[in-house]
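Below: the structure, in structure tokens.
Heads up, one of the protein chains got dropped from this complex, but the rest are sitting where they should.
A and B are the chain letters, set down in written order, and residue numbers restart from 1 in every chain.
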Amino acid sequence: MRTSIRRSALAVSVVAGLALAACGDGSSDQPAAADTAGSAPTGVTLTLWHNTADPQALLDLYKKYEAASGNTIQLVDVPAATYPPAIQAKWATGERPDLLEWHGNQTDLLALNGANTMLDLSAMPFVAKEGDLAKVAGAIDGKVYAASIGFPSVSGVFYNKQVLAKAGLQPPASYADLASACTTLKSSGVTPIVIAGGDGWPPQILSGWNYMAEYNVGAAYDTQVNSGQAKVNDANGPLVAGLKAFDTLRTSGCFNSDATTAKWTTSLKDLLDGKAAFVPQNSDSISQLDSIAGGDTRKVDDTIGFVGVSATRQLANYAPTVLGTYYAPKTGDATRQRAAADFIDFITGTGYAGYVTASGAPPTLTGTATPQLQGLWQEVQTAYQAGAGLTFISQLPGFNNFGPETGKLLAGQESPQQTADRMQTYLLQAKAAAGK
Amino acid sequence: MITASSRRRGPGLAWFAAPAILLVSVFFLVPFLANAVFAFVQWTGYSDTIRWTGLTNFSLLGQLGILGHAIRVTIVYAVITMTVQNGVGLALATALQQTNRVNTVFRSIFFVPVLMSPLAAGYIWSAVLSPDGPANDFLSAVLPGSVHYAYLGHSVSALITVACVDAWKWSGLATLVYIAGLNRIPAQLVDAARIDGAGTWRRFWSVKFPLLAPAVTFNVVITLVGAFSALDVVFATTSGGPGDATTLLNVALYTQYGQSYFGQASALGLVVTGLVVLTAVPLIGWLRRREVPM
Partner (left out) sequence: MTAVRVRYLLLSLFAIPWIVLPFWLLIINSVKSEGEAGVLSVGLPSSWHAATNYATVVHQGRYLTGLGNSLLIAVPSIVLVLGLGSMAAWAYARSPRRSLRLTYYLSVLSIVLPPAIIPTVYTLTQLGLNGSRIGYLLTVVGTRLGMVIFLCTGFVRTLPVDWEEAAQLDGAGRWQIYRRIVLPLLAPALFTGAILLVINVWNDFFFALFLLQGPGRATLPLTLYQFASSSAYGLRWNLVFAHVILTSLPLLVAYIIMQRRVLSGLTEGGTTG
């Protein structure tokens, strides 16, 4: 393998006149654990690659850290629209920030070669307070590389209370419930389920995330797949069954007629306006609903409900979010790495309570009181605490392609089995790339 | 062309080309040649090492249904764009060939889309063609029943629509190139044909069109090449959807790049280059042969 590296290196330097160095910076030789000894340095400038969708509560938290520590946080704005590609491209070319806001999913962490490029934060005090979330948010092989202070994104189904009441329906608990509610609603002229295929990612919530929730409690399904005990494209496996259930809803006309082009925001607007009964979505939609309602949270709470819907029973699923999940990449600079650990300490310690109050979302770390939540958030929190399963794509390498692949199913371009087969190939591709 | 005196001052003249040679080499030629290597290596964000993998990138893209599909979609897209753009361009050029006041006004109006960014074109037309947009409103007014067709929501119509938007954006330029070509045709030839009794249609196809060959060569090659590496209009309208119906090679390339599969992205880039070479070279040759020497 070494020689083949050399050979390709030679080929490029001959052809391109450039040396083809491995794109990493050889950082794997440095000690892997974050240094928290002694007092933290001050007067250090830390670069933070962050998502421009960061809520004000997080932006304020960065400012508070600057005031408390005497260090400077230099924000590198990465637009939300192109966040994953932009970060992964910078990453692969060897650039490293001192702090990185990035998905907590193992899938996405593997894509950054996390085990070799991030500082191990396992020994830091926040890990115990983060509890079970720390085992799935930014963790590989039992080591924790991220602090997740943003509340996980909880997926299920948002429903319009008035529409259901008028049709004499209860909130659904299973895919069978969705199918029967669909039959009832279709006759009443309401769109039963709105799918926002125009935005790429929303369809996968109904095509897989929700269905798989009960199979992936404690990451059970992901563990089976990753250990080779199960294949995602097993004809009798749960994923193929879920995709089929989704496809049946599609072919029975339960979706909006513009399912392939509708946008996330319009789907929520239709729900709020009572034009639709259900929108399979995650908790990031709450702030969007609030803003569509012009900030009238009472109206949102009165109109919209949330429920976890899994294959056969009422169960939500959750995944660590990108907003509010922080990593400390290895930069090779001991002082800055020490300061980065100090930042993590601050946002999960001294600065944490203030952030939670400002965020209006439930806390992820124990020992902090939940702020006054709007009604819809309370429903989400209840669903999360009722033993929600881990969103199944979280720990499957290559499953960041599940959204686009579902898009093809939604457009009727492939069958459920074909979608699952493609996903199996994506899984193998990513595993091969990660050397697993 | 080479005179004795130009030979004398030849050598030092090369320095005038040096800065251009340097910039073209570093920022065009080197990456262009390096692509032929990158397409065959495993280079991802998942790992620190870059290694030779042979044809693996291509075979994986094939298994994932990306490669063959993107090639097909790209070719269809390019052919539609080329046909529409040149059809409209040639028709407008024939109508506006004479330079007079009214024609100048029309020419300048039809040229406006050329100045817009392809993204802007995409946003404008996705509004015009949205299910509740003015295009469907018009159809609802003329046809029985109400029309709410989602032009961008169905596989076939989305590809055709996006290709037409691309053609819309550039046909003003094709028009000008054809006008230039028409104006280069000696008037005596057309007059002679008229005296021989050739009608308008016949004069166009038998006299003007063959003499227009240089302009046709230029326009056909440039539109095809441009359409093979298109991305902008798709980003502003469908993002490659519905499903993968409008996932052109460069759109697929961006997706692979975005997931840090740089080797596979390079492989798709090489396919774009291959398409261009395979199409442009024979096409230039073929169209050149049809050119009538003047």
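In the analysis below, a contact is a pair of C-beta atoms (placed from the backbone, for glycine too) under 8 Å apart; a residue touches a chain by one contact, two chains touch by 3 or more.
What you see is a predicted model; the values in this text were computed from it and never measured.
Remark: the omitted chain is touched by one listed residue; of B:Phe40, B:Trp125, B:Tyr151 or B:Phe209 this is B:Trp125.
Note on the undisplayed chain: of the listed residues B:Ile71, B:Ala163, B:Ile185 or B:Ala215, the one touching it is B:Ala215.
Take subunit A: the residues that touch the chain left off the picture are 16, 18-19, 52, 76-82, 86, 89-90, 93-95, 263-266, 288, 291.
What subunit B contributes to its contact with the hidden chain is residues 1-3, 5-7, 9-17, 19-21, 23-32, 34-35, 38, 92, 95-96, 102, 104, 106-120, 123-125, 127-128, 130, 132-134, 137, 168, 173, 176-177, 179-181, 183, 214-215, 218, 221, 225, 228-229, 231-232, 235-236, 250, 253-254, 257, 262, 265-266, 269-270, 272-273, 276-277, 280.
Criterion: only the chains that are shown with their structure count from here on.
Of all residues in subunit A, those touching subunit B in their complex are 1, 4-5, 7-9, 11-12, 15-18, 20, 22-24, 26, 28, 82, 84-85, 88-89, 91-92, 110-113, 116, 197-198, 200, 257-258, 260-261, 400-401, 404, 407-414, 422, 425-426, 429-430, 432-435. Contact residues of subunit B toward subunit A in the complex are 30-31, 33-34, 36-38, 40-52, 60, 63-65, 131, 148, 150, 152-155, 238-245, 254-255, 257-262.
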